[in-house]
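Report on one structure; see the data block that follows.
One chain of protein is taken out of this complex; the other chains stay put.
Going by the order they are written in, the chains are A and B; count residues from 1 in each one.
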Amino acid sequence: MTRRFNIRAVAAAGALTLVALIAAFPFLWMIATSFKTLPETVSSPPTFLPAHPTWAAYRRLFDELAYARYLANTLILVAIGYVGLVLMAMAGYGFAKYRFRGRGTLFMLVLATMMVPAQVTMIPTYLILNFAHLTNTITGMALPGLVVAFNIFLLTQFMSTIPDEVLEAARIDGAGELRIFLQIVLPLSRPILAVQAILTFIAGWNSFLWPLIVANDESKYTLSVGLSLLNRQTTVDPPLQMAGASLMVIPIVIVFLLFQRHIVRGFTLSGLK
Amino acid sequence: MGDEGKLFPALVKQFTASTGIKVKVESIPWDNVNDKLTTAVASGNGPDVLQVGLSNLATFKAAGALKDLTSELPKYPHLASDNFVSSLTNEKLNPDGHVVNVPWVADTRVLFYRSDLLTKAGIAAPPSTWTDLHADAVKLAAAGGKGKYGYYIPQWDQALPNIFTWQAGGEIQDSSGKVTFASAAAKTATDFYESFYADKLVPTNADFDQTQGFVSGAAPMLVSGPYLEKAINDAAPQLKGKWSVAPLPAGQSNISVVAGSSLGVWKNSKNLEADLQLLDYLDTPSTQVAWFKAANELPSTKSAFDDPALTADPMVAVYAKQLGNANLLPLAPKWGAISAAQLKALNNVALQHANEAKELATLNSTVANLQK
Partner (left out) sequence: MVGGARTLTERFNVVTTSIRAKATTVSQLARPLRRSPRRRRPTTRAPYWFVAPSVAMLLVFGILPVLVAAIVSLTNMDIGDLASPTHAHFIGLQNYRQLFGDSAFWQALRNTVLFVAVGVPVIMVISLAIALGLSRSESRLYRALRALYFLPAITAIVAISLIWGYLYNSQFGVLNYLLSTVGVSPVEWLGNSNLGRASVAAVGIWRATGLDIIIFLAAIMGVPQEYSEAAAIDGAGRWRTTFSVTIPLIRYALFFVAVTTVINWLQFFDEAFVLNQGRPNPATTSLSLYIYQEGFKFNQFGFASAGSVALFALIAAVTALQLRLRKSDD
């Protein structure tokens, strides 16, 4: 068909692959370390591949971590996060495609919430959760991070590229605003929604600080918190920590591979019809 | 808690069996203790009983988070002050007289040394005086060659400069409890501390790892605590027999630092009776021995040290002996900031070659300001 199979394409692919391996190198190191014995990880000279690969760290993880419990809590947290995604998508659309009074100010307020360090919000937020009797509940853990300005801003920017003509045409045809949102805007936003789906999963899955602070009961901890309990105060166990980190990453990679299929070319025109 | 979180519930099982009181344990990663504390204090909701690392004790006290137990103590024989090692009595932990915490586990600092490297450098026994320490460090550094040192000073360790001051015969707190580094002993200690840098006996990189340093021989002598014993055994089981611990080398004396964790009751706890029963149980010598066997943490009760499980281990004997001659770091709320200023001054002199007199003068005025 095409004679694009040329030097340029191969060179580009080669360069991209090389750089990708460099970017992924620390990650590959992490995995390699998880299969080493502790003495090997502190020996000098340092080694990359394990000399005597072992599952010992992973076995310890499964022995010492109440992973079933923590996994359940974490998954519930993730699910609640997806509710937040719907709210944020609505807000992104509202800011992107409508002109309304107060829009500028409200958007500034949204951006402003990105400009404060988390430590500042910790105590006031906890007091609010306490007041609402949400301590030691998974809802309480989910609320502070449910709506995030970064995501709303991202959605706004991407949704702003949706042609107004399409929306106007639908309105003229008599479609209600909600219907337009659900049947036109969301499908047209597939790539960015895919990105958001990945980000929402990551946020819920890696959730650490609020689960720790809000829970009064170890049985409410998430995977991240459970893993950090295995870390010692004064001595480091690299294989164990890397095994934990590696396990945590696998579901994220799976979710990424699932959703990134939607980051594809040319969606806009096909939606015009 | 660190990794002891899993072991603790097993320990209290017997308590529940004999008293019927259920104990729910919540473990917090060490790095996040402060976050949990501040939110708990702000909301008023906390656990009934808390384990407090001694380095955090002043903060807990300042937060008013702990209940005053003074009047209740006489009812609980195991909580009486003379049950505990002399460096960790109730009086020492509660200098103002209001007993808000009782000892739980103890920790101290001793000299770790590589006996094989010492022998190779022609040193027969670990140093027992300051002079020996310095001389041995010189020999070890020379024998080790490039990239190896004779000793190790952790640049951000709160205890060491003050250990030297105590060993020089001085105090770091005046009679009113205020911290001061202006004494002659402090100056002697500073000079000794800095001499290791001046003679290039210690590493200057901030990220020098203690365990790796000891195991690789780059730092054949250093001051550390029992946790390092486990770290070395895990990291280099092949070194068994080639290293040991010894009491700290003495200046005028060989005072070390005592650390550890204590136990307290949340000020708003509604179960005072049960809380105190739990504390009493935890400070019973047999419980303390059981905890040592499970988690390898040293007991704070004197009689626990007589148990065969502890006397059998020669390293424990060294820790026990050192515990008999150890001081607490000041329990002042501003200690964190004060210590940070102290270490900054010392590092400026050691690493940036700042003028020692000037740095100490600045330090003293900073410390005075912090405690106004």
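Convention: contacts are C-beta pairs under 8 Å (C-beta built on N, C-alpha and C of every residue); 3 or more make two chains touch, one makes a residue touch a chain.
Keep in mind it's a predicted model, so treat the numbers as computed, not measured.
**Student:** Which listed residue, A:35, A:70, A:181 or A:221, touches the chain dropped from view?
**Tutor:** Answer from the full complex: A:181 touches the omitted chain.
**Student:** List the subunit B residues touching the unshown chain?
**Tutor:** Within subunit B, the residues that touch the unshown chain are 34, 37-38, 41-42, 44, 59, 62-65, 147, 155-156, 203, 205-209, 212-213, 216, 218, 333-334, 336-337, 340, 344, 351.
**Student:** What does the interface between subunit A and the hidden chain look like in terms of residue numbers?
**Tutor:** Touch set of subunit A with respect to the missing chain: 2, 4, 9, 12-13, 15-17, 19-21, 23-24, 26-27, 29-30, 33, 42, 44-46, 87-88, 90-91, 93-96, 98-100, 103-104, 106-107, 109-117, 119-121, 123-125, 128, 143-144, 146-147, 149-150, 152-154, 157-158, 160-161, 163-165, 177-178, 181, 191-192, 194-195, 198-199, 202, 206, 224, 228, 231, 236, 238, 241-242, 245, 248-249, 252-253, 256-257, 260-261, 263-269, 272.
As a convention for this text, only the chains that are shown with their structure count from here on.
**Student:** Could you grab the centroid distance between subunit A and subunit B? Build each centroid from C-alpha atoms only and quote it in angstrom.
**Tutor:** About 40 Å separates the centre of subunit A from that of subunit B.
**Student:** List the residues on subunit A that touch subunit B in their complex, please.
**Tutor:** Touch list, subunit A to subunit B: 38-39, 42-44, 64, 122-123, 126-127, 130, 135, 209, 212-213, 215-218, 225, 228-235, 237.
**Student:** How about subunit B: which of its residues touch subunit A in the complex?
**Tutor:** 1-3, 5-6, 24-32, 35-36, 38-39, 42-43, 45, 47, 209, 211-212, 215-216, 225, 227-228, 230-231, 234-238
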